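The other protein chains are all here in position, but one chain of the complex has been omitted.
Letters A, B, C, D and E mark the chains as written, and numbering starts fresh at 1 in each.
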Amino acid sequence: MSQFSHYNEDGLSKMVDISSKSATSRTATAECRVRISPRLYEAIHEQSLKKGNPLPVAQVAGIMAAKKTAEWIPMCHPILIQGTDLSFKYEPVKDGYMLVIGATVTVDGNTGVEMEALTAVTAAALTFYDMCKAVDKSMVIEETLLVKKTGGKNGDFYHPRREKMD
Amino acid sequence: MSQFSHYNEDGLSKMVDISSKSATSRTATAECRVRISPRLYEAIHEQSLKKGNPLPVAQVAGIMAAKKTAEWIPMCHPILIQGTDLSFKYEPVKDGYMLVIGATVTVDGNTGVEMEALTAVTAAALTFYDMCKAVDKSMVIEETLLVKKTGGKNGDFYHPRREKMD
Amino acid sequence: MSQFSHYNEDGLSKMVDISSKSATSRTATAECRVRISPRLYEAIHEQSLKKGNPLPVAQVAGIMAAKKTAEWIPMCHPILIQGTDLSFKYEPVKDGYMLVIGATVTVDGNTGVEMEALTAVTAAALTFYDMCKAVDKSMVIEETLLVKKTGGKNGDFYHPRREKMD
Amino acid sequence: MSQFSHYNEDGLSKMVDISSKSATSRTATAECRVRISPRLYEAIHEQSLKKGNPLPVAQVAGIMAAKKTAEWIPMCHPILIQGTDLSFKYEPVKDGYMLVIGATVTVDGNTGVEMEALTAVTAAALTFYDMCKAVDKSMVIEETLLVKKTGGKNGDFYHPRREKMD
Amino acid sequence: MSQFSHYNEDGLSKMVDISSKSATSRTATAECRVRISPRLYEAIHEQSLKKGNPLPVAQVAGIMAAKKTAEWIPMCHPILIQGTDLSFKYEPVKDGYMLVIGATVTVDGNTGVEMEALTAVTAAALTFYDMCKAVDKSMVIEETLLVKKTGGKNGDFYHPRREKMD
Partner (left out) sequence: MSQFSHYNEDGLSKMVDISSKSATSRTATAECRVRISPRLYEAIHEQSLKKGNPLPVAQVAGIMAAKKTAEWIPMCHPILIQGTDLSFKYEPVKDGYMLVIGATVTVDGNTGVEMEALTAVTAAALTFYDMCKAVDKSMVIEETLLVKKTGGKNGDFYHPRREKMD
């Protein structure tokens, strides 16, 4: 007879109990970057995409995904996010453009919203990809990271790659 | 009185009608890379993460997310995916390790599964991040892209950055 | 290079931050009316509908939809509703009958439940339509409105068309 | 001992078996009308709503809701919709304006898409309400109906109130 | 550097590819039994439960859960079920009563609906438990099993415990 109770100790996952953590005001900001070709950049700005202008749709997708983060991420706690705002900016880079997507999520709760912010930018980036892929499938989502978080007992966090920006 | 019918032409999004496309066998493979620090790599392999071993959970998250792609991506058509397989591999890189996540999705339908494959690797990467973030929040999801797709009237696609791999 | 940060000011949507609002006891009551033909009214009461008696199903649909309001309405905040009750009444009108559907939702939270009450009556009305449409597709959902709301810093609201009823 | 098998005959609902119906090309068009005050109409066009411009968000909400119709409506069959398009138009009426929302859904399947089209316009209307309710809560969703359906063994349907429009 | 590709062979799960399976007509019937005390049985029949009569709600819950089976069960394929019917019967047993819940699901597809039928009876039983638990929490869901399945290349299945019933 095999015993799986030990299994829990060295392998099986669980949703960590957070009931002893206190509810505080928390925020998280995430960012991702989508590399796009000059041809795609022009198509977007000539509004010649079959599915429409991608940014308003990506924005809504990011906000809706943030609310459902605990459905994507198995060990993530459900939480009632209280504010979500996304930003979009095209930046010229060598050989094309970079769409920089940012998201800030706020909550007054007993767990952080890092995953909600990361999920928001990710869903926005995938939606952007979906709406543009008929023109160019070679887009690359280059750098998805947590820019910063504030609140919670472990203190604030600033990503080493973005520290100067803040 | 304002008229929004024109708006549809140059801005508002729609879900493109695919009823005239024929059902064929299609596959898509996506990939993403998560950069992790030596400290995190060790913590994973010493199984000292509070939430458990991240890979089996990331695997399940990727498969479940692939099935719900049309919930995340607003203009994406619902589709009955028929097979999904993920792979995980740690590769040493300068200053740490890279977790390479791959996903292949198959379908017999009248639209492609690019978004499903991209969603699968993305959800797996976010889940990995979630399970490891107590140790290190500076992970970066570095490169999410469509490696290849087959089937459909527009022919096969191979990503320029991966062509040699295939 | 285009700048989309301004876009946020005059176009792109966001989920408004409610973290500074205080949690208070709130209620909202919504109503909608479905116009039905004498033939359909008789079919319902002779229990000859293929899908069964529509009201218990509409009731459950309304309650379940209220819980998922933030999934349907993109900028709506997630909230833990604490009570939901629906009522159904057939009233004779000129040339047929009117099914009057009411829903009251209660919460102790920092945002209102107007959308939850409106979503509940709407889902109930659509479910009623679905279960009766084999007999008559010409039903019209005639008047969906917020009857009243209580609680919150902006004070109570009573709809002008229903003020006398209250 | 009570017997509930009889209950099924005269009350309990079921999801009707459609496996003997053949897959054909089907469409459905629904419409609803939201009555708005001059004050709200002006606020929308001056872009002074806190949550942003409501129409692009309502559009996305309508399309996403159409895909999830079988989650709202208990006895509704799941179906893979193949195209969805919404239209929005403001019309001046006595004492204000009417926002006319239309949705057409297409499918190649063995059940109709009436509920999907009705769900699309309804979710769009509720989203519009949500985004505008800070300015005016007295909006009324006045007339939600199925304009027409085509395909299926029972033939086409045109709503008596809209027959001339078609 | 560790290699997880082998892991896939002897541990990590996948969603098996069914694209080579042919679409045929399939059915599955599942059953479960809820043991209830005489006191609860009386409370149900005197309609003194705070949440209302449990059976119509359990019926709807079972049907809605069947449609979402692939959301509960990670490796289960999404499928468009075409008919679902539940039955409920109270049977007297030693020391109380047994509520027998049955569900039959039909589909024309390339994978079976065993999980959908099992999910339907399970969701119905849990809903029944929820609606009755204020009176008695000691109910036991005693026997959940697949009664039979038909269709598919592996032939029909009849559960050994129920073979005589069929």
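Rule of thumb we're sticking to: a contact is a pair of C-beta atoms (placed from the backbone, for glycine too) under 8 Å apart; a residue touches a chain by one contact, two chains touch by 3 or more.
Because the structure is a prediction, the values reported are computed rather than measured.
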item: Among the chains presented, those that the missing one touches; value: A, B, C, E
item: Interface with the unshown chain - residue positions in subunit C; value: 25, 45, 55-56, 59-60, 63-64, 66-68, 80-92, 97, 106-108
item: On subunit B, residues whose C-beta touches the chain left out of the figure; value: 56-57, 60-61, 64
item: Interface with the undisplayed chain - residues on subunit A; value: 1-5, 7-8, 11-19, 70-71, 74-75, 77-80, 110
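Here, only the chains that are shown with their structure count from here on.
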item: Target subunit C, source subunit B, minimum contact steps; value: 2
item: Interface composition of copies subunit A and subunit D: same or different, split at half; value: same
item: Chain at maximum distance from subunit B, centres defined as averaged CA atoms; value: C
item: Separation of subunit D from subunit E, taking each centre as the mean of its C-alpha atoms, in whole Å; value: 31
item: Residues of subunit C whose C-beta touches two or more other chains; value: 11-16, 56-57, 60-61, 71, 74-75
item: Chain-to-chain touches, reported pairwise for every pair that qualifies; value: A-B, A-C, A-D, B-D, B-E, C-D, C-E, D-E
